[in-house]
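Only one protein chain is missing from this complex, and each of the others stays in its spot.
Right, chain A next:
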Amino acid sequence: MQISGAEILVRSLQEEGVEFVFGYPGGAVLEIYDAIFKQDQFKHVLVRHEQAAVHAADAYSRSCNKVGVALVTSGPGATNAVTGIATAYMDSVPMVVISGQVPTPAIGMDAFQEVDMVGITRPCVKHNFLVKDIGELATTIKKAFYIAATGRPGPVVVDIPKDVTQRLAEFHYPESVSIRSYVPVTRGHPGQIKKAASLLAEARRPYIYIGGGAVQGNASAEVTELVRMLGLPCTNTLMGLGAYPGDDRQCLGMLGMHGTYEANMAMQYCDVLIAVGARFDDRVISVPSHFLAQPKKIVHIDIDPSSIAKRVKVDVPIVGDVKHVLRDLIDLMKQNGQRPDAANLAGWWMQIEQWRSYNSLLYTPSSELIKPQYVVQKLYEITGGDAIITSDVGQHQMWAAQYYPFKRPKQWLNSGGLGTMGFGLPAAIGAQLANPDAQVACITGEGSIQMNIQELSTAKQYHTPVKVIALNNRYLGMVRQWQELFYGTRYAESYMDALPDFVGIAEAYGHVGMKIENPADVEGALREAFSPALKERLVFMDFRTDQSENVFPMIQNGKGLDQMDLPPHMRELQIAPFENNRDYGNMC
């Protein structure tokens, strides 16, 4: 039997086991929406702006390990989706974004709501397709899901002209596809793994640097096993938070521009570094030459060969799925009884504990002003450290990363690569739909939340009781911090004047609003928001926080990992420089 292209698309999505499609209708996708209307196998979630559809699908994917799906119309629908697509691309999130297109005869005619979607998205997708032939539609969808989810994951755009959705054809969904030019590797080279094992066994100051690849690659169990088996110190990147439990002593916290003192010092002064699904980006290692000035052997495990030797030359590159490579590495080291020398390792830990003892995340509490760090700490306590946290971008994002030690992967959802303000709220909605029983909180700022605040309406429609924790300091905080430190306190356009009444906004959308101005009220308000009475409600919490608070430690542009701007309590300390040749063996 022949069915329409729109029905073929819908049937294909059903074949892929899609649960939710996040989208927004329009002229070019009316046929598709009609086909969706006639089925009930998957649910459509109507957002209020296409960017939010893509962020929600993205967070859905990040939080439940399935491919996220978004559907937008041609022209402005498609261009609105681009920020979301670029966000997912930078963080390697598997997604299929379906965009409507004007009918094939109208392509290139500057038709109403026409835009070259394949052209516009080319630099920010893993791959994209324009389906001109209905006979290719089902196979293209199959390929899109396959490409999105395999290898280094990423978003795939499928652009479908309206006439293709209207034409009729037989439906055959292929069981599998093979693409001769796309064959992702999984297993690492055994010789390289052997070299990595030897380096690790000979290390005096080993360190494991865990990135988002360990989260997206489901390698949390393996990386945790390796770290524990050998008693090593480790660090998670912003994207890797939760891959190794942040509340464990062997984790030194996040590293990078706003990483902890001990995580950054260990990164600089380790002698053998194992990078697991991480990419040595500018916000992590800052200046490569400074990072490499301290000699170290580097093993880099990544599924994407182009991530290796991009910013930093490494000694042992291992291309492969981090999960498989780590498994092989663990098995090999167990089998050979290889492990670093205990005395050396104990000495390295002594040094690390000394760095850790400075407590670089200490801040000055206040009984007058709400400290944003305090809010995050209380949130951690009240949610038992168990909530799924989404965030926007800025100071609040860094405080969330620093003061909420994530216990498990996929618990922390943020736009780390692109740094997209407006990600948090739609992401929380997507994560809540994927995890209906989980507590989901969006840590945001009064700047970021206003970039997609209209999604409060979506949250109402789909009963997603997320808790919005707005750290409202009336400034674009990270911009203000940079202006304070580097632009002579000239706060150009970083003050948020004429802020709306967020409580009123929340209530107008049918939610619960709270305004918290006193530190003494923080805990009570959070307890109330997370109480059974409000379990089914979205609560928007407007915390009026200290306007002058800055994020520390901080590595300025051009500075190295061991050249952090320290928090006030550490500035007066006489910290002895690291001694490379200190004999740790004799210290213990």
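Please note the rule applied: contacts are C-beta pairs under 8 Å (C-beta built on N, C-alpha and C of every residue); 3 or more make two chains touch, one makes a residue touch a chain; residues count from 1.
The definition used in the following text is that contacts and distances are computed from a predicted model.
Trainee: Identify the UniProt protein name of the omitted chain, choosing among "Acetolactate synthase small subunit", "2-oxoglutarate ferredoxin oxidoreductase subunit alpha", "ABC-type quaternary amine transporter" or "Carbon-monoxide dehydrogenase large subunit".
Mentor: Answer from the UniProt record of the missing subunit chain: "Acetolactate synthase small subunit".
Trainee: Please identify which residue in A:30, A:46 or A:118 touches the non-displayed chain.
Mentor: Of all options in A:30, A:46 or A:118, contact with the hidden chain holds for A:118.
Trainee: Please pick, from A:180, A:490 or A:571, the residue that touches the omitted chain in the full complex.
Mentor: A:180
Trainee: Among the options A:126, A:258 or A:339, which residue touches the chain absent from this view?
Mentor: That would be A:126, which touches the missing chain.
Trainee: State which residues belonging to chain A touch the missing partner chain.
Mentor: 118-119, 122-123, 126-127, 130, 147, 179-182, 304-306, 309-310, 313
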